[in-house]
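What follows is a single structure, written as structure tokens, with notes after it.
All protein chains but one are shown in place.
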Amino acid sequence: MGAPRFTSDDEQVDRLYEAAADADLQPLWQLRGLLPAVPDGLGTHVWRWKVLRELAESSGRLIGIHQGGDRRVLSLSHPGLGGLPFATHTLWGGIQYLNPGEVAPAHRHSPAALRLVLEGSGVWTLVNGDAIPMQPGDLVLTPSFSWHEHQNPGDEPMIWFDGLDLPLVRNLDAVFFEDGPGEPTPAGQPALSDSELRFAARGILPAWPAAPASAVQPPASGLHSPLLRYPWADTDRALTALLERAGTAWAEVRYADPATGRDIMPTLRAEMLRIRPEGRTSRRRTAGSAIVVVRSGSGASLIGQERCDWSAGDIFVLPSWAAADHHSAEGADLFILSDAPVLEAIGLGRRQAEDVR
Amino acid sequence: MGAPRFTSDDEQVDRLYEAAADADLQPLWQLRGLLPAVPDGLGTHVWRWKVLRELAESSGRLIGIHQGGDRRVLSLSHPGLGGLPFATHTLWGGIQYLNPGEVAPAHRHSPAALRLVLEGSGVWTLVNGDAIPMQPGDLVLTPSFSWHEHQNPGDEPMIWFDGLDLPLVRNLDAVFFEDGPGEPTPAGQPALSDSELRFAARGILPAWPAAPASAVQPPASGLHSPLLRYPWADTDRALTALLERAGTAWAEVRYADPATGRDIMPTLRAEMLRIRPEGRTSRRRTAGSAIVVVRSGSGASLIGQERCDWSAGDIFVLPSWAAADHHSAEGADLFILSDAPVLEAIGLGRRQAEDVR
Amino acid sequence: MGAPRFTSDDEQVDRLYEAAADADLQPLWQLRGLLPAVPDGLGTHVWRWKVLRELAESSGRLIGIHQGGDRRVLSLSHPGLGGLPFATHTLWGGIQYLNPGEVAPAHRHSPAALRLVLEGSGVWTLVNGDAIPMQPGDLVLTPSFSWHEHQNPGDEPMIWFDGLDLPLVRNLDAVFFEDGPGEPTPAGQPALSDSELRFAARGILPAWPAAPASAVQPPASGLHSPLLRYPWADTDRALTALLERAGTAWAEVRYADPATGRDIMPTLRAEMLRIRPEGRTSRRRTAGSAIVVVRSGSGASLIGQERCDWSAGDIFVLPSWAAADHHSAEGADLFILSDAPVLEAIGLGRRQAEDVR
Partner (left out) sequence: MGAPRFTSDDEQVDRLYEAAADADLQPLWQLRGLLPAVPDGLGTHVWRWKVLRELAESSGRLIGIHQGGDRRVLSLSHPGLGGLPFATHTLWGGIQYLNPGEVAPAHRHSPAALRLVLEGSGVWTLVNGDAIPMQPGDLVLTPSFSWHEHQNPGDEPMIWFDGLDLPLVRNLDAVFFEDGPGEPTPAGQPALSDSELRFAARGILPAWPAAPASAVQPPASGLHSPLLRYPWADTDRALTALLERAGTAWAEVRYADPATGRDIMPTLRAEMLRIRPEGRTSRRRTAGSAIVVVRSGSGASLIGQERCDWSAGDIFVLPSWAAADHHSAEGADLFILSDAPVLEAIGLGRRQAEDVR
């Protein structure tokens, strides 16, 4: 399909529009809405845990793991995006379900992914051969074009949240994909991944050996965090200490590359926000969008003029430039995935804090 | 519109798909083509100078400058993009036409723009108040959210190429726009812009005064080049010297921020490629897309398996990951605008050189 | 004193030399040894813990804390440096001794310092008001121009190693110094310093509040680590995990800024090297010098052609470009302080590994 045909009340101009359309050109002066004053295209949307969990379990019963794409995922499809399987213009969110005994075989792709474990235990994700244990609340990274597979040798199913930059990478026309060998990688299922052994304490970096002979993981590219698992205990400890020190109603931590302090991956920022009982965050807005996963607790957010109630397991969208605050009667932990590093890297980051409406 | 409804040959699965659609979820295993092996969505496309020029002149006769958007632009609408007024998924290209005596009044927007002058002279573009003269072959920058207006006090019309990152910024939900005061800014029309006076020689940077009292331009943000005009004479001299030294069939220069060496703006790379008579470039492909404007000469490109002939003023698209080479019997200068800095900044840059098919 | 007078066997040349000396000029062709093929000026030197401890205790008995400089320090004076109180051309090392009940009052200076606790407990170092507990094996930072004081409210003395970049900063003519108010800062003596509460886990950075109202510490300058204490338990855990993973005879970690991964301070690198029982390191050499403090264990080093035996508490020098390896029968931990970040920052870093003689 080529350029659309515009019309006017002047015959000569009509002929110009006709010729322009034939030449695959469009008159800018006819294109309304191309440059809005502020981003306002997309509203928020909530997916409820009760529904997500029920449909994930149904898919676990009805759909084989190898039935298309080798991943049993239900993807969030924001109703404002015209049927696309995306949560926002840049972010993909999904619920993945893996039965006991199943293996989701290795593949790799230029879109980067992360996992936040919602339920279950005993699953290993192998990233370039490094076996990473998954427990509830853990954040696990599968950076751009790293081989990854999921193995469930345990006896219970696991449900996790998948976050990807897939819509962004598609818009950049930069999706590359490769299938792995098909056979599961033999994994020793150690208590700690190699990446955790190398980065075992805050502020202490391996100097030698940087990459011993036995290493399964290739040398870090410097583009993403070499630490591939952020266990829940670390996140919880950091939030507890930060709140103890700050004495505020809420606190927020950012998952970072321990070797550079930069975001875990160049396209995705991950944060955990803790609200104390009866706490309320300040009101802020940011250029760029986010997906919020309620890790625990319940509460409500005021997003633009829309009130959104939520409880554990619910997932909702923070649209670009929508002012938002969050409060909780019982206290809550919110996992926030955003495209902020992308906007910041190219000079488009903007935020407003406090008292925005 | 919500999530699409899928079907199967199993009633239970159909119920699952129904429930998923009702819940704004989509089954990943039904989504074919989401992760292609390599980018292959978009083909090339050529717009001919003869047509561009004729329609630009028609619009100059028929359309008032203040008729919608205050800019008289015909935008390239790639037929592979379903009617969008964009040249590629990330890049906007257009032909702007300004009659003698006209003023396109000041506005600013988060999408960044550049201009390559194709025909005419005597126009000033004011960027944050700095009056920048425009001559054929000059590259003029209007970085993200800088005020810019165009004034034609001369006696001939001007046609220039507009390149913007608008499609990218829209996909990031990060378009901000503001109108200026409406009245033209009084401009002294000096021979050189302030930005050229401050950066008057290669490798020599102003140390003091960095921003004198009389400065119209605000201090540089560090995000874009403080040099706002790259006169054709400089570009020509650089290419001539580089070819003299290298003795190769072609050479290429990159427009850069003289204070950092980085790309002129964080979202756009601009390059000029010179092919000697009877020269042919190597064959390369790059993740990310580009618009090519034939500054002078004629020749042909092999883009993927498609041969594309071109001559002065023609504009064509280099799609993401399409192998391409260019040759010319008489010699040619090609201006290349791409989104490469974006992909590189977020770790998605990829290229293959030589002998790619 | 002006330029030295050179002589020759030619009267005219003598007159030239005379005139040059009178004009504060020197003939380069008479200056032998100005540009040696490789750095070779300084040998190694060892200070024995038995002596260091005994003299530190004597000074604790005999010298009041306020007697000159408000610090009771014995500084390492390398015999190859002509009587200067420095360990190498760039590094200061010393042994500081603080009696129970004593306070070394606040001051600040542009030279940066760090402390490695050798014996005792119950001391607090306050850095810009943040009370940092000190225990054996802890590394504590007092970055350039940060206020620091030491308080010993406990009932035992403490001995620690002081490492500074003072010789370097003097050579750069960049020493600045300021005395504090004289009165001790009231300190709550918490179990953890503010800086540890803010950076409580690896790879998890505080996002909000970055600096709450109650903060005693000013916002980080970005020039040094915001984490001011590296407790021994963290260092030990990191080395244990790294050796478990690597299976090598030795391993080494680097103390880093958790927010950037860079060295703890821009002029000083701190590392801990663990040798397993019967282990031997590879042989390496590096441009720039280092001070080694034997944290525990015993062993020997071959430095150039010199053999240097050491046991716990000993301190020795690794001269610039001297090839060195270390081995230990019982296993050992070596703390290594060097000026490597300086040389690397200005392009003078060089190293050779393996099989160097």
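In order of appearance the chains are A, B and C, and numbering begins at 1 in each one.
In this section, a residue touches a chain if its C-beta (ideal position, glycine included) is under 8 Å from a C-beta of that chain, and two chains touch if they have at least 3 such contacts.
Because the structure is a prediction, the values reported are computed rather than measured.
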### Summary
Among displayed chains, the one left out touches B, C
### Query
Among the options B:49, B:161, B:176 or B:255, which residue touches the chain absent from this view?
B:255
### Query
Footprint of the hidden chain on subunit B, which residues?
192, 194, 196-209, 212, 214, 225, 227, 230, 234-235, 237-238, 240-242, 244-248, 250-261, 264, 271
### Message
Suppose we count only contacts with the excluded chain; which residues of subunit C make the list?
### Response
1-4, 10, 12-13, 16, 19-20, 23-32, 34-39, 41-42, 45, 47-48, 51-52, 55, 58-59, 62-63, 67-69, 71-79, 82-83, 85, 88-90, 94-95, 109-111, 144, 166, 168-178, 221, 223-224, 265-267, 287-289, 319-321, 339, 341-343, 345-348, 350
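Operating definition for what follows: only the chains that are shown with their structure count from here on.
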### Task
Examine which chains touch each other and state the graph shape they make (line, ring, star, complete, other).
line
### Query
Quick one: which pair of chains has the most contacts?
A-B
### subunit B and subunit C: spacing of chain centres that average the CA atoms, whole Å
52
### Euclidean distance of C-alpha centroids - subunit A vs subunit C, Å
43
#### Entry: Residues of subunit A engaged with two or more neighbouring chains
none
